[in-house]
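Encoded as structure tokens, here's the structure I'll be asking about.
The complex is shown incomplete by one protein chain, all other protein chains being positioned as in the whole.
Naming follows writing order (A and B), and every chain is counted from residue 1.
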Amino acid sequence: MRQTVAALLAKELALELRTREAVPAMVLFSITTYVVFHFGLDRDRLTGDLAAGVLWVTLLFAAILGINRLFVADHEQGGFDGFLLAPVDRTALLVAKVIALFSFLCVVEVVAVPAFAVLLLGPGLMQAMPALLLVLVAANAGIAVVGTLVAALAIQTRARDLIVPLLALPLLIPAVLAAARTTTPLLAEGGAAALSGDWLAVLALYDLLFALIAYAVFDFLLED
Amino acid sequence: MTGALMVATVAAIVSDDHAPPLARGRRLASAPMPANDHAVVLRGAGRRYGERAALRDVSLELPAGQTLVVFGPNGAGKTTLLRMLATLLRPHAGEVHVLGRPLPDDGYAVRGRIGFLGHEPLLYRELSGRENLRFHARLHRRPRARVEEVLDAVGMSARADDPIAELSRGMVQRLAIARTVLHEPELLLLDEPLAHLDPAAATQVQRLIGRASGRTRVVTSHDPAGGLEGADLALGLRGGRVALLAPASTVTAAQITELYA
Partner (left out) sequence: MLVFFYAPLDADQGFVQKIFYLHVPMAIVALCGFVAGGAMGIMHLRTRDQSWDLRSYVTIHISVILAVGVLVTGSIWARASWGHWWVWDEPMLVSFLIVFLLYATYWPLRFSIEDKEKQSRYASVFAIVAGAFVPLNFAAVRMAEQFTHPQTGATVGGGMPPKFALTFAVAFIGMTCLFVTLCKYEMASKHATFRLRALKRKLAGDDDALAVGSRSAAPQL
């Protein structure tokens, strides 16, 4: 299983490095969205819950871009058949794709979060740092799992680009909610306060629940 | 707390969902095997597409090491039959046994022993031939050296590092053939394997996928004479049903042409 995941993951990363499609687009999209928010909200500096909200909404929509592209290469170039013909555990594809999407999100955030700090954030980012990383990782995990599941559902439909946001956004609302609420004290006006343990627990629960469900149902999406 | 209860419920449901054998693949052989030396056995096999029957009541037996050639007009069900034998489609009716195992239950057990060549080359266009084949080698647990071996056998060693998108269709077909035989399958399922190949290339790959390879083969063809020549058993499909099934030596090219009428 691990070998299969490794092989699939290597292929995913090789493809992304070669084509450079998804990640740069997600980064550019994030930065553009910050600009849009600046004009939409007519604010120069954001703090607290508004800052957390803008950050997470932007990351959410950038993630949708990535989710849309996740299975496209496999679907169009016969990758599914190639994988289905191999004597491997099919859940490996789920694991590999989740890890890939998670990695893409992390890479995007390496640029998008500092950009946010530069463009829109009032208080400094440094104080919030270790805690913010924790929230980012936890939220990315949830987005990656749900995103992969939705992408797999949508890839077989005729209106993939439409179905993905329609499915992913409601499903991700609790994750974004929890992430934003956890981040709010970190971006507070007077300097970072301690992060909210309750909301972090909700995020963890969300991740766990959907990871279990995804693991259980994924094979049924690949059959036939 | 409620959270723990939810997780427990899901875990309970999930552990039941691990049952599907196709998914888990840890089931041992179930049904007793039919005639041991038959590589492919179909009895009344059928496959629907929506309300239309793509395959209907197809029965045949193919002994190991022999070649079955499948003729039929477009839409007759040739590709469906091949994909069903490849475990990519589950049969909706009847029985299908491949390499002694029933499908779809034991699909997991036979997948690694089947080589499938369809219309699509199943190669990622942005990656090179070598990278694609190495990927498949890892999936099938074959060593890297094997990749070089097949690249050499199809004559693509020189252009193996060019992205698939830059290669001609004939070269892509050669790489697809390489992919098909990479894991040394016992059963070859070939959908018009010589399409896009020039005569020299066609001769070169015969060693791998032709009669000389000694493997059990199911081949679709639009060439009556050539197809019959390389086969032991001939199957003619029409509208998803068996229109003709006889040893290849007893079938004339004219009969095949009638199928397309």
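In the analysis below, contacts are C-beta pairs under 8 Å (C-beta built on N, C-alpha and C of every residue); 3 or more make two chains touch, one makes a residue touch a chain.
Computed from a prediction, not measured in an experiment: that's the story for all the values here.
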Residue, one of A:Val57, A:Cys106 or A:Leu153, that touches the chain absent here: A:Leu153
Hidden-chain contact residue, picked from the options A:Leu120, A:Ala178 or A:Leu200: A:Ala178
Full-complex contact with the absent chain, from A:Val27, A:Ala117 or A:Leu167: A:Leu167
Interface with the undisplayed chain - residues on chain B: 2-3, 6, 10, 13, 16-17, 19-20, 49-53, 56, 239-240
Residues of chain A in contact with the chain not shown: 149, 153-154, 156-159, 162-163, 166-167, 169-171, 173-174, 177-178, 181, 198, 202, 205-206, 209-210, 213, 216-217, 220-221, 223-224
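In this text, only the chains that are shown with their structure count from here on.
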Whole-Å gap separating chain A and chain B, where each centre is the average of the chain's CA atoms: 37
Chain A to chain B touching residues, read off their complex: 3-4, 6-7, 10-11, 14-15, 18-19, 73, 77-79, 81-91, 201, 205, 208-209, 212-213, 215-217, 219-220, 223-224
Touch list for chain B against partner chain A, complex: 3, 6-7, 10-11, 13-14, 17-18, 20, 22-25, 86-90, 108, 111-112, 114, 116, 118, 120-127, 131, 135-136, 138-141, 163, 179
